[in-house]
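Would you mind keeping the following structure in view while I ask a few things?
Left out: one protein chain. Kept in place: all the others.
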Amino acid sequence: MQHGIGQPVTRTEDPRLLTGRGIYVDDITLPNQAYAVIVYSTIAHGIIKSIDTEAASAAPGVLLILTGEDAKADGLGGFGPAFMPEDVGIPVPGHRTSRPILAQGKVRHLGERVALVVAETAHQAMDAAELVEVDYETLPAVTTAVEAVKDGAPQVYDEAANNTSFALRMGNGEAVAAAFESAAHTTKVSIYNNRLTANSMEPRGSNATYDRASGETTLYVSTQNPHGVREELSGHIFHEPETKLRVIARDVGGGFGMKGGVYPEEALVVWATRKIQRPVKWTPSRTESLMSDDQGRDQTVEAELALDADGKILALRWAALNNVGAYIVGAANVPVMFSLRLAQTVYAIPEIDVGTKAVFTNVPPTTPYRGAGRPEAVYIMERLMDTAAHEMGIDPVELRRKNLIAADAMPFTTHTHYVYDSGEFDATMSQCVAAADWDGFEKRKAESEANGRWRGRGLAYYIDDTGIFNDRMELRFDPSGSVTIVAGTFSHGQGHETTYPQMVSDWLGVDADNIRFIQGDTAAVSFGRGSYASRSMIVGGSALRYAADEIIEKGKKFAAHVMEASPADIEFADGKFVVAGTDKQMSMTEVAQWAYHPAGLPPELGIGLEGVGGFAATSPSFPNGCHISEVEIDQETGKVYLDRFVAVDDMGIVMNTLLAHGQVQGGVGQGVGQALLEDLQYDPDSGQLLTGSFLDYCMPRADDLPSMEIEMNEVPCTSNPIGVKGAGEGGTVGATPAVIIAILDALRSEGVNDIPMPATPERIWQALADAKKAA
Amino acid sequence: MAKHHIQTTINGDEVDVLCEPSQSLLDVLRDELHLTGTKEGCATGDCGACSVTIDGRLVCACLVLGVEVNGAKIETIEGMADGENLHILQSKFIEHVALQCGICTPGLLIAAKSLLEENPDPTEEEVRYGLAGNLCRCTGYQKVVEAVLDAASELRGA
Partner (left out) sequence: MRAFDYIAPDSTESVVAALAAHSPNARLLGGGTDLIVDLKHTSNTPKVLVDVSQVEDFHGIEMTDRGLRIGSMVTHTEIMKSEIIQKELPAMVDAAHTVGAVQTRNLGTLGGNLVTCVPSMDSGPTLLALDALVTIAGPKGSRQITLEEFFVGPRKTCLEPDEVLVDIIIPKENVGKPTHFLKFGLRKGQALALVNAAASFHVGDGNIFSAPRIALGAVAPVVMRATKAEDFLAGKEITEANMAEAGEIAVTEIKPITDFRASKEYRRELVAVFTRRCLAGAYALHQSRA
């Protein structure tokens, strides 16, 4: 089938998006529109002594000014964590925070929201915002987890001693200690997994309008999770039934986890529109995005590996600090916990002992950012494997091969209670090694050397745990026989508008042109959880399968009635209901049309044809793969040139190769960004953001990346009905270690064994200088 | 300040618009003319999402004042297709799935069109260099580059 599963089908959404007809949140301007500007905290830590809004209130065009005191007076709540460890069965208490929509009494990070100004025009709001005078008493700030846990460090919360919210540990400390005692070889690495920001090319933004007739407020927002936004705002901020608020997300220009939660601005525009009864729109500048978006990664780790003389791993041990910023909000604990749960990655490790602390500092909160904990876990493990291989004089491929979990050991239960259902790690690695022209490396290396450049090669094997929670999908036929997919997941670039219809077309035999797709409107989609953690195809796709199954079962009854047969005799195949053993048949479309017949239907069949499917990812799926990169390094300046990149991924059954490859390529781009360019830097004393524009927060551009070679090794997942594994994050997880290990490989001959991320030319130059000094 | 009366041609249509000197061309396109296909990604000329051409020159509309384009011919994404007939670059972007979230796509298409007008037979390296002013966070650029090279080859053959 041309549009069936696995076909490289082009995207339904594209003609709209590439003619400029996409509707992103800032493209929506409502009649009588008013504009909001936020006054952000200009300091990282301090007490708000007073806020003077008098001059601002008198400025031209100003309609409304609100501060934290007003929020308190109106009884508005704050944002808490979606879960703390103790909420998910881990008996570890932790300091739980509530992030106010406007600061009350204290600011804890640069960019915390202090006041809201609404005016007739955006310029007037901006001018008035500058007139809001906030008198701060500046307190000492701490920006890194390493400093924050020290005695005497500035305290973000008095209630959290040493700025620690909670400490988690998994595994068997005693057994690991014993293994280290008896090990023939131990390897140690210290890692800082740098702080990043998603920088979706569409910034966040929101626009809310209150309908005086119905009393309902509609919020247009750039989010990955419209129902989640409604749930949080209704439940935690406004304390009202969700029926009062309708949340709509139209086209969303990327999220990468950053738009998975809910932000103060979304509450503020809803609050403001109810006050002034005019639509209120907020669009941030890029500098405001860099300052106020929730951020990613920021983990400091000391890690060790114990091996026997043959290179078999005996034990893994690491202790980390996760800098969670000033508040633990939304899914902030996901990266903290996932790095632990994925600690042993793809290796058969007899014992592990891993732990981390969630540490408060005076920087913005962290949130899941593409990978969320898995990049941290994989980076630690792959750096340890690479370092051990080098120290022990074992080929890095060989060392991995000795320790990879064997395909016939599946299902495999890890020490952290994950059950890997499937995976051919060794075969996937071999496929990648072959694709990367492993044997041609020495020749390329010699050519590079002749040009004054070192060449290095890095291999990384990653695994990802993807798909969480449950979700709901609906299929509704209409009287014409067309079908609508009502999705609880939310596509913001992934192409669900194409892939889901592709699947439904395949399953139900309905022409793709007769399939409509709806998402992202809480009034049209009764429930959903949005898209993050590479969950949509696993959870949404599986739920869709069940919805399709329900359609088929109901359809058989209708078909049986119309064709005067017993439902038990109806078979469904290739889009047709057939009375077994006869040539009597009806198409899916005909049956759907019959289901809306105005008379003559038996009452027990009801009216219409629809199916609802739900699926819960009780176990995640585990996409995995091997990435190999080659870099060249200028011997004088330390500048890295990424020359080759090959990836072989196992994301289970691939629904659409074009889209799947796109996910890998984009993911690799971001992983390379972390390794080479991206870094959120705060001044350690003042907590001011140093990399506050695109000039200094460098992201890969077209000429920074090579053409990548992507292959698949499709090993079907057995924990969901459609055999899929998550596709969204693996590229990012694998690429970062593959690039850093390649850099280290290039520099090993010069005595360099470690390099921080991002591996800037200066850091490489410094590492070379240090190695020279030490020699 | 007094508003200025600006007369331009946008996508072949003669347009009269009143604008403040402090409005960028991007503001004028989006807010006054409701041509929202041109996007704002940074407003500092670093991301290329607001790429348009002025008298055939590729520029970031966020770095040009509306008052500067009096008498000029402007092309935006809304004028790229000929009615329902997509420009070959648009078709190739679909064929190669050279977009994901789509927010940077209008700018990339305008930049790619300008690139091919300047250099109908670019190498991969020239395409990557030529598109370095356009940030995309989703695609890793690979399918974009493939689509542009494919479009170039077809345009040369046509």
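To keep things simple, chains are lettered A and B as they appear, and every chain counts its residues starting from 1.
Here, contacts are C-beta pairs under 8 Å (C-beta built on N, C-alpha and C of every residue); 3 or more make two chains touch, one makes a residue touch a chain.
As the structure is a prediction and not an experimental result, all values here were calculated from the model.
**Q** Can you work out which residue in A:110, A:201, A:329 or A:677 touches the chain that's missing from view?
**A** Missing-chain contact among the listed residues: A:677.
**Q** Of the residues listed, A:347, A:500, A:645 or A:694, which one is in contact with the missing chain?
**A** Per the contact definition at the top, the residue touching the missing chain is A:694.
**Q** For the full complex, which residue in A:478, A:590, A:703 or A:754 touches the chain that was left out?
**A** Spelled out, the listed residue whose C-beta touches the missing chain is A:703.
**Q** Under the stated touch rule, tell me which residues of chain A contact the chain that is not displayed.
**A** 123, 127, 130, 287, 636-637, 639, 677, 681, 690-691, 694-696, 698, 700-704, 760-762, 765-766
**Q** Could you pull out which residues of chain B are in touch with the chain that's been left out?
**A** 1-2, 4, 20-24, 43-46, 48, 51, 57-60, 62-65, 67-68, 111, 114-115, 129-130, 132-134
The rule we apply is simple: only the chains that are shown with their structure count from here on.
**Q** Compute the distance, rounded to whole Å, between the mean C-alpha positions of chain A and chain B.
**A** A distance of 29 Å separates the two centres.
**Q** Enumerate the contact residues on chain B facing chain A in the complex.
**A** 22, 30-31, 35-44, 46-47, 49, 76-78, 80-81, 86, 90, 93-97, 99-106, 109, 124-125, 127-129, 131-145
**Q** Hey, which residues of chain A end up touching chain B in the complex?
**A** Those in contact with chain B are residues 10-11, 13-15, 17-24, 26-27, 29, 123, 198-203, 251-254, 256, 285-286, 492-495, 658-659, 661-662, 665-670, 693-695, 699-703, 705, 707-708, 731.
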